[in-house]
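Worksheet for the structure shown next.
One chain of protein is taken out of this complex; the other chains stay put.
Now for subunit A:
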Amino acid sequence: MAEAIALALGLVARGDADLFEIVLLSLRVSLTATAVACVLGLTLGAFLAVARFPGRGAALVALNALMGLPPVVVGLLVYLHLSRSGPLGFLGLLYTPTAMIVAQTVLITPIVAALSRQVIEDLHREYADQFRSLGLTRWQSMGALLWDGRFSLLTVAMAGFGRAVAEVGAVMIVGGNIDHLTRVMTTAIALETSKGDLPLALALGLVLMVIALGVNAGVQALRLPGERVAHA
(Lines give C-alpha, C1' and ligand atoms only; values in the text may rest on other atoms or scores of the structure.)
Protein backbone atom coordinates (compact mmCIF):
# COMPACT_ATOMS: atom_id res chain seq x y z
CA MET A 1 0.00 0.00 0.00
CA ALA A 2 2.84 2.36 0.90
CA GLU A 3 4.44 1.54 -2.44
CA ALA A 4 1.21 2.35 -4.22
CA ILE A 5 0.85 5.68 -2.45
CA ALA A 6 4.45 6.58 -3.25
CA LEU A 7 3.92 5.59 -6.86
CA ALA A 8 0.72 7.62 -7.11
CA LEU A 9 2.41 10.68 -5.61
CA GLY A 10 5.35 10.19 -7.98
CA LEU A 11 3.05 10.03 -11.04
CA VAL A 12 1.31 13.21 -10.00
CA ALA A 13 4.47 15.03 -8.90
CA ARG A 14 6.37 14.48 -12.11
CA GLY A 15 3.32 15.39 -14.20
CA ASP A 16 3.13 12.04 -15.97
CA ALA A 17 1.67 12.88 -19.39
CA ASP A 18 -0.05 9.52 -19.85
CA LEU A 19 -1.67 9.78 -16.45
CA PHE A 20 -2.99 13.28 -17.09
CA GLU A 21 -4.30 12.26 -20.50
CA ILE A 22 -6.21 9.39 -18.92
CA VAL A 23 -7.50 11.57 -16.08
CA LEU A 24 -8.69 14.29 -18.43
CA LEU A 25 -10.44 11.78 -20.70
CA SER A 26 -12.09 10.15 -17.68
CA LEU A 27 -13.39 13.52 -16.51
CA ARG A 28 -14.50 14.54 -20.00
CA VAL A 29 -16.42 11.32 -20.58
CA SER A 30 -18.02 11.06 -17.14
CA LEU A 31 -18.87 14.75 -16.73
CA THR A 32 -20.40 14.91 -20.21
CA ALA A 33 -22.39 11.73 -19.56
CA THR A 34 -23.54 13.17 -16.24
CA ALA A 35 -24.63 16.43 -17.89
CA VAL A 36 -26.61 14.62 -20.60
CA ALA A 37 -28.09 12.20 -18.05
CA CYS A 38 -29.16 15.15 -15.90
CA VAL A 39 -31.00 16.81 -18.78
CA LEU A 40 -32.80 13.55 -19.60
CA GLY A 41 -33.12 12.13 -16.10
CA LEU A 42 -34.25 15.28 -14.32
CA THR A 43 -36.92 15.93 -16.93
CA LEU A 44 -38.15 12.35 -16.70
CA GLY A 45 -37.95 12.40 -12.89
CA ALA A 46 -39.92 15.65 -12.68
CA PHE A 47 -42.54 14.36 -15.10
CA LEU A 48 -43.02 11.14 -13.15
CA ALA A 49 -43.21 13.10 -9.91
CA VAL A 50 -45.96 15.39 -11.16
CA ALA A 51 -47.91 13.31 -13.68
CA ARG A 52 -50.56 10.73 -12.88
CA PHE A 53 -51.36 8.20 -15.58
CA PRO A 54 -52.34 4.53 -15.89
CA GLY A 55 -49.28 2.34 -15.43
CA ARG A 56 -47.32 4.96 -13.49
CA GLY A 57 -46.67 2.48 -10.67
CA ALA A 58 -45.24 -0.06 -13.11
CA ALA A 59 -43.11 2.67 -14.71
CA LEU A 60 -41.67 3.59 -11.30
CA VAL A 61 -40.87 -0.04 -10.51
CA ALA A 62 -39.17 -0.43 -13.90
CA LEU A 63 -37.21 2.80 -13.44
CA ASN A 64 -36.04 1.80 -9.98
CA ALA A 65 -35.01 -1.61 -11.33
CA LEU A 66 -33.00 0.06 -14.09
CA MET A 67 -30.83 1.70 -11.42
CA GLY A 68 -29.21 -1.69 -11.03
CA LEU A 69 -28.35 -2.09 -14.71
CA PRO A 70 -25.09 -4.06 -14.99
CA PRO A 71 -22.51 -1.91 -16.85
CA VAL A 72 -21.43 -4.82 -19.03
CA VAL A 73 -25.00 -5.32 -20.20
CA VAL A 74 -25.28 -1.63 -21.02
CA GLY A 75 -21.94 -1.83 -22.81
CA LEU A 76 -23.12 -4.82 -24.80
CA LEU A 77 -26.39 -3.14 -25.80
CA VAL A 78 -24.62 0.04 -26.88
CA TYR A 79 -22.00 -2.06 -28.68
CA LEU A 80 -24.73 -3.90 -30.62
CA HIS A 81 -26.25 -0.59 -31.67
CA LEU A 82 -22.98 1.09 -32.62
CA SER A 83 -21.19 -1.85 -34.23
CA ARG A 84 -20.85 -1.72 -38.00
CA SER A 85 -23.81 -4.09 -38.50
CA GLY A 86 -25.93 -2.34 -35.87
CA PRO A 87 -28.66 0.25 -36.53
CA LEU A 88 -26.34 3.14 -35.64
CA GLY A 89 -23.20 1.62 -37.13
CA PHE A 90 -23.13 4.22 -39.92
CA LEU A 91 -22.20 6.85 -37.33
CA GLY A 92 -18.81 5.20 -36.84
CA LEU A 93 -18.80 5.87 -33.11
CA LEU A 94 -17.62 2.50 -31.79
CA TYR A 95 -14.29 2.70 -29.94
CA THR A 96 -14.51 6.47 -29.54
CA PRO A 97 -14.99 8.62 -26.43
CA THR A 98 -18.47 9.49 -27.77
CA ALA A 99 -19.46 5.81 -27.57
CA MET A 100 -18.22 5.78 -23.97
CA ILE A 101 -20.30 8.88 -23.20
CA VAL A 102 -23.38 7.21 -24.73
CA ALA A 103 -22.84 4.07 -22.66
CA GLN A 104 -22.37 5.96 -19.41
CA THR A 105 -25.39 8.14 -20.18
CA VAL A 106 -27.54 5.04 -20.66
CA LEU A 107 -26.16 3.63 -17.44
CA ILE A 108 -26.78 6.63 -15.17
CA THR A 109 -29.90 8.24 -16.63
CA PRO A 110 -32.17 5.80 -14.72
CA ILE A 111 -30.26 6.61 -11.52
CA VAL A 112 -30.72 10.35 -11.99
CA ALA A 113 -34.37 9.91 -13.01
CA ALA A 114 -35.33 7.58 -10.16
CA LEU A 115 -33.59 9.55 -7.41
CA SER A 116 -34.76 12.92 -8.71
CA ARG A 117 -38.32 11.59 -9.00
CA GLN A 118 -38.29 10.86 -5.27
CA VAL A 119 -36.78 14.24 -4.36
CA ILE A 120 -39.21 16.15 -6.59
CA GLU A 121 -42.23 14.13 -5.52
CA ASP A 122 -41.54 14.92 -1.87
CA LEU A 123 -41.29 18.60 -2.75
CA HIS A 124 -44.41 18.41 -4.91
CA ARG A 125 -46.37 16.95 -2.01
CA GLU A 126 -45.60 20.16 -0.14
CA TYR A 127 -46.30 22.52 -3.05
CA ALA A 128 -49.14 20.77 -4.91
CA ASP A 129 -52.10 22.64 -3.43
CA GLN A 130 -50.37 25.99 -3.80
CA PHE A 131 -49.47 25.27 -7.41
CA ARG A 132 -53.03 24.22 -8.22
CA SER A 133 -54.32 27.30 -6.44
CA LEU A 134 -52.06 29.47 -8.59
CA GLY A 135 -53.24 27.64 -11.71
CA LEU A 136 -49.80 26.39 -12.77
CA THR A 137 -49.55 24.07 -15.74
CA ARG A 138 -47.75 20.75 -15.40
CA TRP A 139 -44.68 22.15 -17.16
CA GLN A 140 -44.65 25.26 -14.97
CA SER A 141 -44.88 23.02 -11.90
CA MET A 142 -42.02 20.84 -13.12
CA GLY A 143 -39.83 23.87 -13.76
CA ALA A 144 -40.55 25.35 -10.34
CA LEU A 145 -39.92 22.05 -8.58
CA LEU A 146 -36.62 21.49 -10.40
CA TRP A 147 -35.49 25.00 -9.49
CA ASP A 148 -36.54 24.82 -5.84
CA GLY A 149 -35.05 21.36 -5.45
CA ARG A 150 -31.82 22.18 -7.26
CA PHE A 151 -29.52 21.76 -4.28
CA SER A 152 -30.91 18.34 -3.40
CA LEU A 153 -30.78 17.43 -7.08
CA LEU A 154 -27.10 18.33 -7.13
CA THR A 155 -26.55 15.37 -4.82
CA VAL A 156 -28.48 13.23 -7.29
CA ALA A 157 -26.19 14.43 -10.08
CA MET A 158 -23.18 13.57 -7.96
CA ALA A 159 -24.54 10.07 -7.43
CA GLY A 160 -24.76 9.73 -11.20
CA PHE A 161 -21.24 11.05 -11.69
CA GLY A 162 -19.92 8.67 -9.05
CA ARG A 163 -21.48 5.72 -10.84
CA ALA A 164 -20.18 6.90 -14.23
CA VAL A 165 -16.60 7.61 -13.24
CA ALA A 166 -16.28 4.34 -11.34
CA GLU A 167 -17.69 1.93 -13.91
CA VAL A 168 -15.44 -0.12 -16.16
CA GLY A 169 -17.53 -2.72 -17.98
CA ALA A 170 -19.43 -0.49 -20.37
CA VAL A 171 -16.55 1.77 -21.38
CA MET A 172 -14.29 -1.24 -21.83
CA ILE A 173 -16.72 -2.84 -24.31
CA VAL A 174 -17.61 0.25 -26.35
CA GLY A 175 -14.31 2.11 -25.94
CA GLY A 176 -11.91 -0.79 -26.29
CA ASN A 177 -9.33 0.68 -23.87
CA ILE A 178 -7.23 1.99 -26.75
CA ASP A 179 -4.10 3.80 -25.59
CA HIS A 180 -4.18 7.56 -26.22
CA LEU A 181 -7.72 7.30 -27.54
CA THR A 182 -10.24 5.64 -25.22
CA ARG A 183 -8.23 4.64 -22.18
CA VAL A 184 -9.73 6.00 -18.96
CA MET A 185 -8.84 5.50 -15.30
CA THR A 186 -10.94 2.43 -14.71
CA THR A 187 -9.90 0.61 -17.90
CA ALA A 188 -6.27 1.47 -17.17
CA ILE A 189 -6.64 0.01 -13.67
CA ALA A 190 -8.17 -3.17 -15.14
CA LEU A 191 -5.34 -3.42 -17.65
CA GLU A 192 -2.56 -2.94 -15.07
CA THR A 193 -4.22 -5.49 -12.79
CA SER A 194 -4.38 -8.05 -15.60
CA LYS A 195 -0.72 -7.37 -16.33
CA GLY A 196 0.09 -8.04 -12.69
CA ASP A 197 1.32 -4.51 -11.98
CA LEU A 198 -0.69 -4.20 -8.80
CA PRO A 199 1.16 -1.21 -7.32
CA LEU A 200 0.45 0.84 -10.46
CA ALA A 201 -3.15 -0.35 -10.54
CA LEU A 202 -3.53 0.63 -6.90
CA ALA A 203 -1.85 3.98 -7.52
CA LEU A 204 -4.27 4.72 -10.36
CA GLY A 205 -7.11 3.69 -8.08
CA LEU A 206 -5.95 6.18 -5.47
CA VAL A 207 -5.75 8.94 -8.06
CA LEU A 208 -9.28 8.06 -9.22
CA MET A 209 -10.62 8.28 -5.68
CA VAL A 210 -8.90 11.62 -5.14
CA ILE A 211 -10.46 12.94 -8.37
CA ALA A 212 -13.94 11.78 -7.32
CA LEU A 213 -13.40 13.36 -3.90
CA GLY A 214 -12.18 16.58 -5.52
CA VAL A 215 -15.19 16.87 -7.83
CA ASN A 216 -17.61 16.28 -4.95
CA ALA A 217 -15.75 18.71 -2.70
CA GLY A 218 -15.84 21.30 -5.47
CA VAL A 219 -19.59 20.88 -5.90
CA GLN A 220 -20.10 21.10 -2.14
CA ALA A 221 -18.00 24.26 -2.00
CA LEU A 222 -20.23 25.84 -4.63
CA ARG A 223 -23.41 24.51 -3.04
CA LEU A 224 -23.13 25.95 0.48
CA PRO A 225 -22.71 29.64 -0.43
CA GLY A 226 -25.20 29.06 -3.26
CA GLU A 227 -27.83 27.91 -0.78
CA ARG A 228 -27.30 31.00 1.33
CA VAL A 229 -27.60 33.37 -1.62
CA ALA A 230 -30.55 31.49 -3.13
CA HIS A 231 -32.67 31.49 0.07
CA ALA A 232 -33.03 27.71 -0.12
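Note that in this section a contact is a pair of C-beta atoms (placed from the backbone, for glycine too) under 8 Å apart; a residue touches a chain by one contact, two chains touch by 3 or more; residues count from 1.
Definition applied: contacts and distances are computed from a predicted model.
Taking the options "Spore gernimation protein", "Tungstate transport system ATP-binding protein", "Xanthine dehydrogenase family protein subunit M" or "Protein ImuA" in turn, only "Tungstate transport system ATP-binding protein" matches the UniProt protein name of the chain that is not displayed.
Of A:Arg56, A:Arg132 or A:Lys195, it is A:Arg132 that touches the chain left out of the display.
The set of subunit A residues touching the chain not shown comprises 126-127, 129-130, 132-136, 140, 144, 148, 230-232.
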